[in-house]
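What you see is the complex with one protein chain gone and the rest in place.
Let's turn to chain A:
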């Protein structure tokens, strides 16, 4: 046997081994959610461990996630079995690239979520998987500075600003924290909280006089906001370090604070403005790309994700709440209890004014967010005139709405055709 034939033999042996492995591969779960190492590990061990056929759970950033998915779709064949992502990620995709899941027999308990999952078509393009929201949280030391007569579970924006001002004065430095960093979710605050609370709309009322009032109020709050907020993206870090006492963020971006020191922090509903208590639900879903290598395995994994036991395990692993009706057990982590209470109070309050996730924007979701982020940078950071900025940004918003033809979503009044910017 010559040297070359030995190498040849080894190579062919390796190739056979590889094909053998590929044939019995686990289903690849390609996700933008549960990215932090601990969450990903919990997903693998506690959530997906019970799925018999085996799952390879791979979470990734939005960019690489989409790049690989698009490459597989363009190639017409792929290895990704199941996709896990936010509603916004799916709505940026072409619905034709996702397998129709209407006949799966599983769906969420919320009609609104099931409608969102159709992505503007007649059938379910993804199955709602888990939900969350944005809430407020505070260090218990800051509670003493609450203005007189303020109920922490029914705050108004004026009271919040006063509270932040009191804390600012007492501490000698601004102690309100806002996730305005590069990876922070600041745009959701403007779209789902500030605008609904002050203008009872998002798109129609973008440049209204009420919107000017909303930005004026936010400017006042910003005076008492830690100026390093432009580097904050996960407010649990600043809560724990003490750099911020009162914060706004996504429930899963506050969880670590409650889990590490449950007795030091309190979670409470977002404040209310002149037109109610605006808040926004967050929705993640699971879908199957049309290039999935093993359709049956992928479908049974989607079914598995919607089982009540899996949903509770997912809640423990990721701090995202179930979308199906389940009885929550008693022994949940502190963060889940705190956030669950705050979300329940927020959605159950008499003046609740939910702002839905933007729908129908397709791949213009990023541009839509940028309109709000740019307004924030120009009005609040650069100190430009509010009216001038809103009138300028209004044109961009109108162009996005016209290009996508997206109809209005709550709390904007319904529209015929594209949602108009008034």
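Here is the rule we use: contacts are C-beta pairs under 8 Å (C-beta built on N, C-alpha and C of every residue); 3 or more make two chains touch, one makes a residue touch a chain; residues count from 1.
Here, contacts and distances are computed from a predicted model.
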Protein name (UniProt record) of the chain left out of view, among "Sugar ABC transporter permease", "Glycosyltransferase involved in cell wall bisynthesis", "Beta sliding clamp" or "Glycine C-acetyltransferase/8-amino-7-oxononanoate synthase": "Sugar ABC transporter permease"
Among A:62, A:95 or A:120, exactly one should touch the missing chain; which is it? A:62
Out of A:264, A:374 or A:402, which is the one that touches the chain we can't see? A:374
Which listed residue, A:77, A:144 or A:241, touches the chain dropped from view? A:241
Looking at A:156, A:226, A:353 or A:404, which residue reaches the missing chain? A:226
Using the touch rule from the top, list residues of chain A that touch the missing partner. 61-63, 66, 92, 173, 180-182, 226-228, 230-231, 241, 243, 363, 366-367, 369-370, 374, 377-378, 381, 392
